[in-house]
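A protein chain is absent from this complex, but the other protein chains hold their places.
Take a look at subunit A:
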Amino acid sequence: MNWLVETGYFAAAVVFILGLKRMSHPTTARSGIHWAGIAMVVATLLTFLHPQIDGRYGLMLLAIVIGGGIAWYSGKKVAMTDMPQMIAIYNGMGGGAAAAIAAVELMRMSDNPALIEQHGSLALWLGVLGAMIGAIAFSGSIVAWAKLDGRIKKAMHFPSQQLINMIVLALTVYLGVVIAAVEPSSSLVLVFFGLALLFGVLLALPIGGADMPVIISLFNALTGLAVAMEGFVLGNAAMIIAGTVVGAAGTLLTQLMAKAMNRPIRNVLFKQFGGASSGEQSEIEGSMKASDPMDAAVQLAFAERVIIVPGYGLAVAQAQHKVWEMVELLGERGVEVRFAIHPVAGRMPGHMNVLLAEAGVPYDMIADLDEINNDFETTDVTLVIGANDVVNPVAKSDPASPLYGMPILNVDQSRNVLVIKRGQGAGFSGVENHLFYLDHTHMVYGDGQKVVGDMITALKTL
């Protein structure tokens, strides 16, 4: 039976890679996840025939039904806006599973030292490393989820935070070395896991909400690595290949996100947002000018070219469907409308595209920063809905601002700017937005969905 299982694992690994490749284009993406899904089912079913398993099939089925059932239900139910934290929690589960595998294997080695000979010392070292990474990804992902879900409100800081983190990490590594080099005793293994879990929490706690997508992506890559390392311990090629592919892909994705936000990974992890900036930030000139939905609708209806800049506020107000309805009305009048998406609009890169796709906006009406940034100059009206920091011109002009250097959409260059916003507050970063004070900017205050609804009504009467 072994050759059947091994061949199945090999095929699954190949299909995973092909599936991931198909996911890299919108037209084939859906079939990509289907392929990978089938491979996963086949690999799981074949595992029941695995020669190393001698019993406990009932427990296995029970755990799969409970874990899979809960995940199926929550995954079907979750709103598109809450997707990032859902991905975080599923990722944490994977990290936890890798850590738990390592725990079982280390305890078996502790009870039966002959197993260490059999596995080889490389597998032991990798197993311990994977255990540590998996445990960090597990507890860190849970903190990330709690933050994005609003259960932990603020980034937490306490005195000597860096020092304490370093000490906990050093202790964890030391214990890991002792376990791998001296002896894997069960009590040491438990303390080791406790410390690794604690470090994951400490690592994620001080990180602000804006940096969270980078951290989730990083934990995703870490979980992939942990899975690959436990694959070495179990001698399972499918886990090694799939885990490493995800580890590498996740690392690249993390870099792309960090670059889009102008936040090097090092700064995300070790510097609090805004904390590093010093000196006076420049004074704001001018005042905010309020407008109403009727005027805004008229302005849009008689424009030739319009760009809509949606932000997370649009999704929170659940206004994306209304916005698409309005865009269709404008399209009937011959107005050329496009959507401009900042790389970090929403809660992670591509999140806003998902939210717009949900409302029915075709993906070829959506442009990203590089494609559209030179077109603002020739745009009659730019409508900003629920976006703030990503259109703040101080990112280009004011070196003292914590936003300085972040690539932004050049909304300030368009002929007219309309901003729909709940109130007068600052953005996610807490930095005042100079765009709102410009002469050609008008603010329409109110709930996004309601304002756009009023604009639709106004458009229909024109």
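Remarks
The working rule: a residue touches a chain if its C-beta (ideal position, glycine included) is under 8 Å from a C-beta of that chain, and two chains touch if they have at least 3 such contacts; residues count from 1.
Assume contacts and distances are computed from a predicted model.
Candidate names were "Molybdopterin-dependent oxidoreductase", "Sulfurtransferase complex subunit TusC", "TRAP transporter small permease" or "proton-translocating NAD(P)(+) transhydrogenase", and the UniProt protein name of the unshown chain is "proton-translocating NAD(P)(+) transhydrogenase". Considering A:Trp145, A:Phe232 or A:Tyr312, the position touching the chain not shown turns out to be A:Phe232 (whole complex).
Checked against the hidden chain, the listed residues A:Leu129, A:Val335, A:Ile366 or A:Ile456 yield one contact partner: A:Ile366.
In the complete complex, the hidden chain is touched by one of A:Ile116, A:Leu175 or A:Ile241, namely A:Ile241. For the chain left out of this panel, the touching residue among A:Gly140, A:Pro349, A:Pro393 or A:Pro407 is A:Pro349. Panel shows subunit A; residues 9, 12, 16-17, 19-21, 23-27, 29-30, 32-34, 36-37, 40, 43-44, 47-48, 50, 52-57, 59-60, 62-64, 66-72, 74-76, 78, 80, 83-84, 86-87, 89-91, 93-94, 96-98, 100-101, 103-105, 107-108, 111, 118-120, 122, 216-217, 220, 223-224, 227-228, 230-232, 234-253, 256-257, 338, 341, 343, 346, 348-351, 353-354, 357-358, 362-368, 371-372 of it touch the chain omitted from the view.
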